[in-house]
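Pasting in a structure now, in structure tokens, and then I'll have a few things to ask.
A single protein chain has been omitted from the complex, and every remaining protein chain is retained in its original position.
So that you can tell them apart, the chains are marked A, B and C in the order they are listed, and the count of residues begins at 1 in each.
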């Protein structure tokens, strides 16, 4: 008998409960909390402070050679509400990854989708299915599902970036596949601009005339979004609004959809002195402060924010920002999953 | 400290592990099994036998009045691999529901999507957002996300059906919402044919000219598929194939998609004496034998099959059927979810 | 000089007009009527009476062997407003086609899409890319673009049907291609039901599980819609409305779209005594009375209607029906073209 055995004071009913348990059955009428008025969420609001992360990063550089036991120097952000699971929320993995000068994280691929948002440093690059993509502060780099990827740091600077993966979702769907890359080292001849950018990263709406002939990938064929462009787009949007709060969404430039099937990415700028509208949405959000200072309210929690701080907004939690100086916040969420399954809801919340 | 604390024999490293745990961080390089070559699946192959279910159903009718603590007389099929969770697989809830003569399961709605496949009986009906849908053996009835639904049995016959819900998926995405229906009893004036069938259930390709003007639901507007039609469709398909194995998929007749955003439904007929090709796919499948006898192989397990038996095929498990007499098997799966997230894979497997 | 030469009383301007004409140029400022407040439509409202058509059909059967000069015994309905062009409207070809007992119209294919609506008779069949489709009164049979088609009448009855093609549109786009079929005679072994119906013509929403794997045609894979189903669908729809006016649209059952990329098909039933709402839409409509009697108003024209009568409603003309007995009217239009190009408009018109 491997299922849960319910009990009852009524001996006849108790015997029945024993019989059904013996048949791997459970009585619905004894269960509580399966269907709740609003989501029952284990993930709690939390913030990781960059100053701590940087201090620990330095230590990990000394203590943990990148060869040790695995091939990424990565600290996973573990949500205090999830009972020790290495996930920042019930649906997302988030971590900070460090790459010291001269280091290389060898190639592999997996069905979970990943992204890197560069918090600090420049000069490293990621090779994506053979296409080298340089990485600099503020850039968003995609490593889509099943694309081979490896990271190099030929520079003399340390790099630190935020990794976000949809790992809990893919694992929950029993769909994790993984493969090591070819053992030979990747070509280190670093192109100035990736082929992906040359083809798909030109001006808005400018596409190779031949794009779409043949195989279309399940993700954006543009695999990097540069900070310079993001910054300019935010500036232009804020010129058109009074609210002091604007968000740019990173999209597949060839089609109307998010960058990857499971992850939505946005950069938000909240101007100094602005308090944003309180709102909530289904699905969880991982946010990284790129620059600026302020304060965030998430349900009944409040956290101070400074550059590099990372926080998580659980599903259906009320979320509001106060900017003490201009705040630039990178946000990624599982919204495309909720959208695809018709489970996405959002609403403004009156204070 | 609420996260998992890793340890090390190296005192310096151990101190570091203590520090990072204090900051709700975990070291990736110490983790094992996060990314596996193929899916690491807890769900095990299993079969529930109808004879047991029927026996227990009779007992539950005596012991459990439908008012008792909940409003559905439902036995949940609990997968032995899932540590007592009331789920048939990591992603699906499945149960047998009984409705005795004269009983009524009152109205409610929820964001998990549900379906009923009638295993035995006739004469009950489900009211879906005010539209009464009769239920008979072999019919598939949808209760889509957020549609009010209630079940009535005005007949003198007991009804038994298979319930399947995407509950583990919706709960895993922290997106369960639930609402009781209006307290007044539903209109029991039972129409011969639902409005849904009159509008959308006519011949293939025949739609109201006004369909699509205005709001389009996220699910099939046709909420019932009758056994008579399913049977005829299988007969016609089998005339066109040599393999003795044909499947009809239940689809939204107004658009190219599954009946609901999370659940794929098919009826499969395997002719007597046929052994099907061995195959596997990502995502889990719940199968109910509607008629016939045979045997199923799922990875290294084998089960005999007879009418009303229910079994589960875990993600990526090799699956093969042998029909001793013509086998009609209703199958539902989470394939639309895997499809939407670009995680669907399938393959034929050489014996 | 091959362009139009404009003139002017101003000699200098006149000389300029001569110069520009010599360079194949025309002055916009001298043109009138290029951009009109509402469509400037040459097609006029018109009705062809079945009694005349039948009389002429009989004569054509005597006078014109089907081998004579072409391979179809077809009378094209020529709109009186189009200056002798063989088109029923600026965008549609319509004709009545007769097939006498024992006759065969040999196979060919073309890029214009065609449909047949059977006005009278039964027992003939059309072979579509090798799949024989029987034809009976009230059936709609598609002959999609570039599908080989031939017509056989092995019965002892004469057949008469309405042909509608998008020929003016395809010719206007310089995209007509045509090919004779193989010279050997088609297999006359007539199946009871076409493969198309067996695969795609079962109950609404019932599709082969394998549909969509591989090549998807640009048109409905279901190539015939039977009168029995159409009639039942109209009856069911009218039960749900008070207006005495209902329309069934023929759609691709595998996807949300019209049967072919250029032609929309509907069957409309107006109950005896009903006057429909006056409305107009862009694009032209060809209508054939399948049964019943009544009267039609199209802008300032009025025509009596009886079984087999065919009429045309020009673009943007106000259209209204009065049913003296229950009126069943088959309608086809170019609406999918206007839809696809974002040029479709419709509106109710106050009397």
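The rule is simple: a residue touches a chain if its C-beta (ideal position, glycine included) is under 8 Å from a C-beta of that chain, and two chains touch if they have at least 3 such contacts.
Note that the structure is predicted; figures quoted are calculated from it, not measured.
Peer 1: Thinking of the complex as a whole, which visible chains are touched by the chain that is not shown?
Peer 2: For the complete complex, the undisplayed chain touches A, C.
Peer 1: Using the definition of touch stated at the top, determine which of C:117, C:161 or C:316 touches the missing chain.
Peer 2: Missing-chain contact among the listed residues: C:316.
Peer 1: Looking at A:48, A:225, A:290 or A:311, which residue reaches the missing chain?
Peer 2: Considering the complete complex, A:225 is the one touching the chain left out.
Peer 1: At which residues does chain A meet the chain that is not included here?
Peer 2: Answer for chain A: residues 193, 195, 197-212, 220, 222, 225-226, 229-230, 232-233, 236-237, 239-240, 246-256, 259, 266, 268 touch the chain left out.
Peer 1: So that we can see where the missing chain sits, which residues of chain C does it touch?
Peer 2: These residues of chain C touch the chain that is not shown: 2-4, 10, 12-13, 16, 19-20, 23-31, 34-41, 43, 46, 48, 52-53, 56, 59-60, 63-64, 68-70, 72-81, 84-86, 90-91, 95, 108, 110-112, 145, 167-179, 218-219, 261-262, 282-284, 314-316, 334, 337-338, 340-343, 345.
The rule we apply is simple: only the chains that are shown with their structure count from here on.
Peer 1: How would the remaining chains group if chain B were removed from the picture, with no chain shifted?
Peer 2: Groups after removing chain B from the contact graph: A | C.
Peer 1: Please report how many Å separate the Cα centroid of chain A from that of chain B, as a whole number.
Peer 2: Spacing between the chain centres: roughly 30 Å.
Peer 1: Where the centres are mean C-alpha positions, what is the separation of chain A from chain C, in Å?
Peer 2: That gives a centre separation of 53 Å.
Peer 1: Can you tell me which residues of chain B touch two or more of the remaining chains?
Peer 2: Within chain B, no residue contacts more than one other chain.
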